[in-house]
Structure formats: C-alpha cells, structure tokens
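Next up is a structure, given as structure tokens.
Excluded from the complex is one protein chain; the other protein chains are retained at their positions.
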Amino acid sequence: MTTIPLPTSGPVRDTLEARPDSDNYLTHTRGVLSWVFTLDHKRIGVMYMWAVLASFLLGGIFALLLRTELLTPGPTITDDANVYNKWFTLHGAIMVFLVIIPSIPAALGNVILPIMLGAKDVAFPKLNLFSFYLWMSGAVLCVLSLAMGGFDTGWTFYTPYSTTTDTGGVIPVLTAVFLLGFSSIFTGLNFVVTVHKLRPPGMTWFRMPLFLWALYATAIIQVLATPVLGITLLLLIVERTINIGIFNPSMGGDPVLYQHFFWFYSHPAVYIMILPAMGIISEIIAINSHRSIFGYRFIAFSSIAIAMFSFIVWGHHMFTSGQSALMNTLFSAISFSVAIPSAVKVFNWVATLYKGSVSLTTPMWYALAFIFLFTIGGLTGLHLATLSTDVHLHDTYFVVAHFHYVMMGSALIAMIGGLHHWWPKMFGRMYHEKLGTVACWIIFIGFNVTFFTQFMLGSQGMPRRYYDYQPEFQVYHVISTIGSYIMAFGFTLTAVSLFGSLFGGPKAPANPWGGRSLEWQCASPPPFDNFAKTPRAGDCYDFSAVHWDEKTGGYWVDESADAAKDGSHA
Amino acid sequence: MLTMLQTLPNAASQAIAAAAAAQSGATAPSARTFWMPPGASTIAPGVDLTLEVINWICYFFFAIIVALMVYFVAKYRHRRGERFRTEFPHHNTPLEIGWSVLPTLIVIGIFVVGFRSYLDIYTAPKNAFDIKVTAQKWGWTFQYPNGAQSDDLYVPAGKPVRLVLRSSDVLHSLYIPDFRVKRDVVPGRYTYMWFQCDHPTGLPAAEVRDPNAKTVAGPLDASQRHALFCTEYCGTGHSKMNRYVYVLDETTFGEWMTKQAQWIDEIPEEELYFKAGPKLFQRCVQCHSLDGVNGIGPSWKGIVERVKGYPMVGEGKKYATYQDYIRTSILAPGDYVVPPYANAMPTFKGQLNDKAIDALIGYMEHLDDFDPKTGKYLKAPAAK
Amino acid sequence: MTQIAHDHKAPAHGHDHGHSHAHGSHGHDAHGHHDPNLAHHFDSLAQQFDSAKLGIWLFLATEVLFFGGLFVAYAILRMRFPEVFSYASHYLDTIMGGINTCVLIISSLTMALAVRYAQTDNRKGLITCLVLTFLGAVGFLVIKYFEYSHKFHDNLVWGPKFYVPPHSAEGDLEAAVLKTAPAAPGTAITVENPAPWQVPDLAKKPAVDASAVKAASQGPSGVARANGTPAPAPAAEPAPDAKDQAHPGTHLEDASMPPNTHLFFAIYYAMTGLHGIHVVAGMGILAWLTWRAVRGDFSSKNFTAVDTGGLYWHIVDLIWIFLFPLFYLIH
Partner (left out) sequence: MAHHSHAEGEVHPEVGHVVPVRYLVGAGLALIVLTAITVASHSVDMGEANLPVALAIAMVKATIVALIFMHLRWDRPFNLLVLVASALFVLLMLAFAGMDVHQYEPTIFNGNPTQVEQTLQANAPGAPVAQVKSTNGGGT
C-alpha cells in the first residue's frame, strides 16, 4: 500500500498526518478474533452490514419464489398452499426484522454516527457488541426455526392463528424476534446517549447533520416502542406453551387486544425503518447539490414530529379488525397528521435542488429514485388512512404495494444509496460509478413494474396472502413477477459494482463527494480511533469551504472558514 | 400497456353487465374502471367518489413534485470542475409554513369525505334483513331467518342486508369487492356489516362448483355473480375460502329461501342416508370424525355399536333404542355427556327436524358406504 | 519520513485498543489522558458518568414499558371482569404480600446506602449494604416461593388446571364430576403444559365456538350440568373469604365463583413471575457488585457500577410498589 502524499494544507484533518493510511480500522489489528471481540463501532457496523445483506439475499430469494408461484393461478412451482404460506411468512419476517429494521441504524449508523460526531466510538462499545450478538443469535434462531418445521403465521403473528397453528417453528421464531427486538433497543439506547453526550465542540443540536437527527429520532422510537413488542411476544410464547389465555378467545381472552399490543410497536417500527432513510436522503441530496439543505430546521423538527406521531396512529392497521367505530375515526384523523411532516420533507428535498449544483453520482440517483418512490408510497397512504376507502383496500394487494413502496422503495433504496455514499469511506475503495448508476436505473424500473401493478391488483379486489387467485388477475401477476426478475437482476449488478470494488477498485479519496460533515474529514477508511484529537465541527451544510483537490482526486475542507464562522457565531 | 389492462376487463364486464341487465331487467352495476371493480352496492358510488378525489389529489402532487425534481436536476446539473453556485435560498419560512399548512387543510378535507362515506358503510338501516354468517377453516355458512342454510350467499335485491359474523376458530374477514365492504370475523365475539344491492344477478348456473377445482372461478361469469373473499389470513385454505354472492329479486329470493329450508323433504326415506347424510354431516364434521379419531366429540366410527353398549340404553332402560339415545343427544346434548367429553355440543333443536335426524342416524348405520375422510358417498353413481 | 515516525507509533496501538480501554486500564494513548477509570472514547469522568446515568435511565424506561404492556393487559382484564378481580384477590395472602413489600423497600434502602458508601470510600459499609440487599432479594423470593407453592397446591393457577380439582380432593363426588371440566375447554386447552417446542392441543382442534368454551370455563356451574344433576351440595357452601381458603378445591366448590376467574391468576402469574425474574437478575448483579467491592474496585472516583446497578434494583422495587395494591388489595 502506498501512503497518500500529504499536502501542507491537507485535504484531510489531522488523522492522516497522525498515522499512515496503511493503519486503518480494517488493518489495525488482524485475525478473526480481533473481529469477533472487537469493540470498534466501525467493525461492528461492518459485521452488521454483511449479516444484513446476507439476510436480504435470503429474504429476496423467498420473494422471487413467491412471485414465481403467483405466475399462474393454482399450483405453479409448489402444489402445497402451506409451503407458499411459509414462504411469504419468512419473506416478511426476514425482511422486516432481520433486514430493514437493523439495516440503516445498526449497519450504516454504527459505522457513520460516531465519526459524524467526531467521536472515537459510541457511548457503550461493549453494549454495542452485545447487541450485535443478540442480533446474530436471533438470526440463527430464525434460521433454526426453519429446521423445526418453519412457521406460517404471517409476520404479524395474529392470534389465535399463531397460537393454534401446528407448525413447529413458531416458538423459536417468536424467541428470535424477541432477541432481535432487544438488539434494536440497545442500539437505539447507545445512539441516544452518544448523540446527547459525545457531540464535539461546535456541534450544537441545530448544527447536527440531518442523518444524526434522523438516527436520534429513530433511536427514541426503538427505546420506547420495542419493549412493548418484547412483552407481546413473551405473552404469545406463554400463550402457546402454557395456555395463559390472555389473547385466547376460548379462555375469555381477546385477540383484538393482541393486535393493539402488536401495532403499538409495529407502527412506530415502520418509522424505525423510514426515518433513518430520510436522514440519508437529506445528506445525499445536500452533498450532491453542493448547497445548504433547504429549511434545515423544518426537516429536523419533522423527524421528531414523525417519531412522536408514530405512537398514536397504530389503530389504522385495524380499521376492519373489529375495532370500534369511535377509535377508527380517532385513529384515522390522527393518521393523517403524519402526512404533513412527511410532505414537508419531500418539498424541502426538492427545494434543495433549486439553484444547487447537482452532480448525478450513483448515490444521487438513488436519492432521486427515493423521492419518486416515497412520494407514491406516501400519497397512497392517504387511501389507506381514509376510512371508507380503507375498508375496501385493507388486506388487499393495494396495501402490499403501498408498504413495499415505503419500506423497500424508500427505506431499502435509501439504504443502498447510503451504502454507495459511504462505501468509499467504509472500505477506501471506489465502486464502478457507471455500473452503479445503471444498476440503480434497472432496480428503479423493475421496482415500479413489480409494485405499481399491485396497486391495480389490490383495488380490483385481490386479497393478500393468497396462494391461488381468480384467472382475471393473472395479467397483473405476470407483469408483477417479470418486474421482480428485473429487480433481482438490478440488485445483482449492484452487488457486482460494490463487492467488485473491494478487489482492486480505485483507492477512494477521503472526501469523494465534497461532503462537509466530519466523517468526510477523516481518512477513508478511517483510522481505528477516527480522530486523534476531537475535531471542531463547523456548519455541516456550508459547502463554500469545500474545495476540489486534483492531487487526491477528492475534495478538502478549508477549516479556516469554520474558525471565522465560529467567531461570528460566538 | 395500462390501457390494454384497462380495456380488457372493461369490455368483458360491460358485455356481461348488459347481459345481466337484459335477463333481470334491472339496471347494471357501475362498470369496472381502471382502479375499481364493478360497484354493485348502494355505498359503492360514495366510496368510489372518495377514492377518485384522493386519486386526483395524488396525481396532482405527484406530478408537481416529480416535474420540479426533474426540471431542477436538469437545470442545475453540475459537472466536475465548474464552480459551485453560491446564491441560493437557505430557507424561506413563509413558503415552508405554506406547504405545511396546505397539506394540513387537504388531509382534513379528505378525512371528512372519508368519514362521511364510512358512516354510511358502518351504520346499517333499522329494517335490515339479517343473515347469520359463521366462518370456519375454510368456508362460510350462511343461515337465513327461516333456518335455511347455504354455502354461497344469497341476498334479496333492493333491501338492506345485514350480516352477523361469527367465527368458529381463528380470525377471518369477509370481503365483497363489488360491494366495497369488508369486516373481520373475530372468534369469541360477533361483528356485523351491511350492504344493499339493487341489481339482481339471477340464480347460479345449474352446475355446482367443484370443491377440488384447481383454481377458483372469477366473479366475471354469465350470471354476473359477485365474488366473496376471506381477507384475513387463516391458513392452508385461506385462498380457497371464497364463495359467491347471488342477488335475487324479492320473489325469487323468497322462493329460494323456502326451498332451501325444506330441501330435505323432497328426498324419499330410503335415499335419505346417502343423499342428505353427507350434507348434514358437514355440520358435525368439526367435532366428530368418521375415521375413529376422537376430536372435540367422539368419532362416529362404530358409534352405533358403542351406544348399544351404554348402560342406559335398551329395553325398559332410559332409552329404549339406540336411535332414541342418538336423537336425544342431538336435541339435548347435556342429557348425558360421555366422559371425558365436555358438554360442548350445542343443541340442534329447531335446526334439524326429525327427518334430518333420521338421515343422520341412517348415515351412522351405513358408515361403511362413505369415505371416512371426506364423508362422501362411495357406492352409488348418484353421488357423482 | 513521516512514514518512519508512524512506524514508531504503530506498536503503541498494536493491541486491540477497544478491549483494554473499556476496562479503563490502558496507559498510553494518542491523546494521553491517564485516568485509569476513563474509557478511551470519553473526554472526562463527568462525561463518562453522565453517559452511564443517561444510559441506565433509558434502559429503565424500556423496563417500564416492558412491564407497561402487562399493566395495560391487567387494566383491560380488570375492566372487563371486575367481579373476577374482587373475588379472586381474596385468594392472595395480603400479609405475605405486605411483608414482601417491606422487604423490598428495606433492600432498596440498603442499596441506596451502598451507593452512598461507595461514593464516600467506605468499603466496609458498601460491602455490608450490598450483602444486606442481596439477603433482602433472597427473603423476597423465599416468601414468594411459599405463596406460589401454596397456590399451586390448591390449583389456583392459570388456564385449564384451574378447573382441575386439587389432588387432595380426589375421590370426592364433586371431584369426579369436576374432573370433566378440563376437557370442556379442551377444544382449546391442554391440561398439562406441553413441552415448549411442541404445540399445545389447541393446535389440532380449534374451538367449535369460542363461546362454548367460555361456558365451560365457568367452572362448577358449567360442569354441574354435565351429569344432569343441578349443581349439588357445593352450591350451598359459603363463599371462601380471606381466612378460610386453604380447604382443597374450595374455589371449584364455590358456586359464587365468577366465570373466567382463571384469567386473574393468568395475569397474576405473568406479572409477579416477570417481576420475580427481574429479582433473580438483580441478585446476579448484586453478587457481581459485591465481588467487585470485595476486590476493591470501587471508590469515590469509580462507583458508576454500584450507582447504575442500584438504579436497576430500585426500579424492581418501584414496580412491586404498584403490583402489591393492584393484586393483593382489591376490595
């Protein structure tokens, strides 16, 4: 490895002078054990990333199986409805609990958050590692449950079906999700404390990068909502094992109460998925437009607003479930309130492009795709928050399409975008830009083909979780399935461009995009302790101090501008 | 492509609607649109209107957002080497407040519209005609005021119908897309829904649906019947748990209901056990098996012999004949409960008349003639 | 030439920094502070202490919500079946519950004192208080054990077993009759708990009609119908009150027992059980703290572990403070 020649006014803050680039968090210590027992947030984040991507592959395979089965009415590749039921249950459970929820906070967040804060690590490194192993044991148990007969409850585990079905994998998977929940809690707890206590000098709350705001809001939800999921699953387990009967109608229990319990967590969970995604998009758009984000405070506040609203709208999952008309009305009314901060964010992003200097890098393409898809996902939310239309659309493919637009089209697309955005930082290698962009387009097209069709499918009356369907629906299903194949191809290309870069991809400069926040002022890949001495944070959206540097093929930040600014601020 | 999608079902449904109109002389339901299936109930127009309103709001905002996004990206595209623009607004409070308030007003509007049409969906008229619905894995039983029962749903045209929903096992959900109604069926409690359809579909074609059919037939067929789905996941047969709704004009419905109630009277005594038996057994199958596996209740395999052996059955005993015993235990199950079974069996007094019970007893006597799994008659081609 | 300088530096970081740092026992560091109590990623003891405090408080918040779910379930059950709660509460021993409350309060006090002694470098006091607190936990569990075992003996438990006559009543006429009870909910219930991995009977046969089972779960009145005779002698017996309850099978012979009484015990065992598990976990923490105290880890500079452990112990006490009146003191 060659060391980067260091210019006097370096493109990179102290760290590179401090030690050679050959000494980074990846190379600092060697051997498997140095990873297994590492307390370094970056390594833990990277391990999360690989684990999550592996789960994503698994969940994706099940998705393709589902779509293929639905090519024709009746049996296509399996003639056993139970098999199909297990497939969609697994697809849902894996994608929700193993992929989307940990993807951004646990994987990207762990790597980036402390560096963005100019901190050496998260507040509780050991807890961080512990929560990673909680996650792993959850994942393993989840896979184990397949060996024990799988489970066909749907990822929502509705009683009494989940307590009466005779598939053997139910209790293992409940335990697995329980563990995953606590893993998520500890990550969130860690982040809240880190953001509160480890901010560097100069970084006031309203000078935090919006990604931090998003992760902070997410962490609050993780801490406050997830325990309820824990206790709910625990009750479900004792329900199944020792018949405690609190959710069991035949013992005086009440299955609708279970739904209240479940959605009290699982609706906020939707925002655990989307909020950090929004944070990533704010970063990518601001940086690639090389201008200050439009209406910083509105975006920051809307994150918190969404987090708070998310706790009082869960009932809109239960409009037809036998929930009383009064509560339906109440929940419907409140649900609309979430639309407002979401709309504000979208408007602000678009406005950030205005009079900016937009460079269409791969992450930027993902960000634009996100705005497109999230707008669709968000707007179709109106159909489902509206009482009378929801009665018709609930539990049909319309809902399926809606939440795929939000969870996959938004959360996951943003995750992939963020992966491209920070990939050079994480591994010090540049991926193949062209390939990345093409892959992004293919995914985008495939996604819309797959899921837009499902809006028609649903509003035409096709119920979800159906193994078999009326022939009249086939045309939609075929199109949808073709789309899913296109998407699969797109993701394969992405994998090629990203993982390929690890083998002899061009070396990444410290600051390839012209970022202004602290992670871009530290080497790529960062040294094991990020910053030799805690840096001073400037205005992370003031790109006037960012300059292109031919020598490194990246940008560098002129801190003197900061100093002046801070002076004026003080 | 989308237009193809749109016209395809459209043409079909219009033709059928026309046909239906011709045969019934009633006005046809609203035609299938790009988004919605035919709207056959009185509340459908309200729902469709709400949906249309929301759709147009969505189209509008989606267009604006995407158009602006594309325009800005194109106009302010930056290429490496160029200097960055420095004159841009950091924020614009009036504007931002503006686009926070505007959506607020709009969603309030949407909520009001949606809420009003929901009230129509939710509150059934006083004079509604009640049909009791029992859902169980994986089928529906519809019970009419006069005791008639059916697997498919038959409703009178032009009068409000209220369904009282109960579940025997897990959650189900009754959904009739063409009526825009849906309600979960929750074990341990009842829920209800109502609708009114003014467009008769006529009686089903003579052919009976084949339960083992590989695929379920769609709602679009000559009789313009409406599909009825289960939309709450309930296991293996979830996707097969769908039936049809037939809307009959008042007189036809009345006749059908009466006929349905007395179907058994038309069967000659000697044919009872294999014509009526299997059909009636479907109401016992949940607790009683034919293959000797005891369930909630004892299996019927060899029940006649067993009953003969009971202490209180026989000449001069409490029950002179085993027929008496069986008859009593159907009409008054609590009279003697065989340990360890619980007193869980409901009485069938008023639901099964003597002839029906005779049919069941005959069925028990001739169990060998029936398939122990499905309960179908094996011997005569009559069953085929 | 900077290169060379780095090579000199490198060995200083050769070991896995995270490990040793988190133990707060690393010497040299790129930005050398030398306090052994300070982890490498914190700038000052105050920052480290505040972080730990905020962390533990957030964790306690999750504990509150964790139990919160059960409190909600409790409130809703009590709202649905007030008669069940006021009836079944009499089967709980207020005296034992009260004593347990005091035990927990006192152990909380000793814990708070322990923290104080840690802060004031009083090692002897610290160890004594930790041990006392531990003993408090043991005492609590012992008393709870007696309560539980007594109820198990009388089959005052959750679910179907509640309707099984206690063995001591076996052979009685009622017992014979009552024996059929468990089968009643049998559609949805198994009498003895199946192994965790295997599915309870309710998997195979769903209830005919959920309500059918509720009838059975009404206990005697529902069962008496079984043999045709109207609920016999037992009906005449007086309702059991707080004093006379030990008589085996009392609750089954008591005609005044409202339906679904088993639900009270379901939620009772769920909540006190979960609380008990927390007490056990607390004992683990206390043991660990005591061990470290004996080893002499703690001082006025380094007492965070005692402090946070103490906070956990107090929340366990806090939750019991609510459990006690909610279960034992229903009028």
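Order as written gives the chain letters A, B and C; numbering starts at 1 within each chain.
By definition in this document, a contact is a pair of C-beta atoms (placed from the backbone, for glycine too) under 8 Å apart; a residue touches a chain by one contact, two chains touch by 3 or more.
What you see is a predicted model; the values in this text were computed from it and never measured.
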Item to check | Contact set of the excluded chain (shown chains only) | outcome: A, B, C
Checklist entry - Among A:Ala81, A:Leu98 or A:Leu257, which one is in touch with the chain left out? => result A:Leu257
Item to check | Candidates C:Phe49, C:Tyr87 or C:Tyr268 - the one touching the absent chain | outcome: C:Phe49
Checklist entry - Which listed residue (C:Phe71, C:Phe134, C:Phe162 or C:Phe264) would be found touching the missing chain in the intact complex? => result C:Phe71
Item to check | Touch with the omitted chain, as defined above, among A:Leu26, A:Met208, A:Leu224 or A:Met408 | outcome: A:Leu224
Checklist entry - Which one touches the absent chain: B:Trp35, B:Phe129 or B:Trp263? => result B:Phe129
Item to check | Touching residue (missing chain; options A:Thr38, A:Asn248 or A:Gln323) | outcome: A:Gln323
Checklist entry - Where does chain C touch the missing chain, residue by residue? => result 45-46, 49-50, 53-54, 57-58, 60-62, 64-65, 68-69, 71-72, 75-76, 79-80, 94, 98, 101-102, 105-106, 108-109, 111-113, 115-116, 119-120, 208-212, 214-216, 222, 259, 300-301, 303, 307, 310-311, 314-315, 317-318, 321-322, 324-326, 328-331
Checklist entry - Hey, which chain B residues sit against the chain that's not shown? => result 127-130, 132, 144-146, 156, 159, 162, 164, 166, 188-192, 250, 253-255, 257-258, 344, 346-347
Checklist outcome for this item: Missing-chain contacts on chain A, rising order, are 196, 224, 228, 254, 256-257, 260-261, 264, 311-312, 314-315, 322-327, 330-331
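FYI, only the chains that are shown with their structure count from here on.
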Checklist entry - What is the distance in Å between the mean C-alpha positions of chain B and chain C? => result 44
Checklist entry - Taking each chain's centre as the mean of its CA atoms, how far is chain A from chain B in angstrom? => result 38
Checklist entry - Touching two or more other chains, which residues of chain B qualify? => result 169-170, 187-189
Checklist outcome for this item: Each of the following residues of chain C touches two or more other chains, namely 185, 187, 204, 206-207, 210, 212-214
Checklist entry - Where on chain B is chain A touching in the complex? => result 1, 5, 8-9, 32, 34-37, 43, 46-47, 50-51, 54, 57-58, 61-62, 65-66, 68-69, 72-73, 76-82, 84-92, 95-96, 99-100, 103-104, 107-108, 110-111, 113-118, 120-122, 169-171, 173, 175, 177-178, 180-184, 186-189, 191, 214-220, 227, 229-240
Checklist entry - Which residues of chain A touch chain C in their complex? => result 3, 6, 17-20, 23, 28-29, 34, 37-40, 114, 119-127, 148, 160, 163-166, 168, 170-172, 185, 189-190, 192-193, 196-198, 223-228, 230-232, 234-235, 238, 240-246, 248-254, 257, 261, 528-529, 532-534
Next on the checklist: Touching residues of chain C toward chain A in the complex: what are they?
Outcome noted: 2-3, 6-7, 9-10, 13-19, 21-22, 30-31, 39-43, 47, 50-51, 54-55, 58-59, 61-63, 65-70, 72-73, 76-77, 80-81, 158-160, 185, 187-190, 193-194, 196-200, 202-204, 206-207, 210, 212-214, 217, 259-260, 262-263, 266-267, 269-270, 274
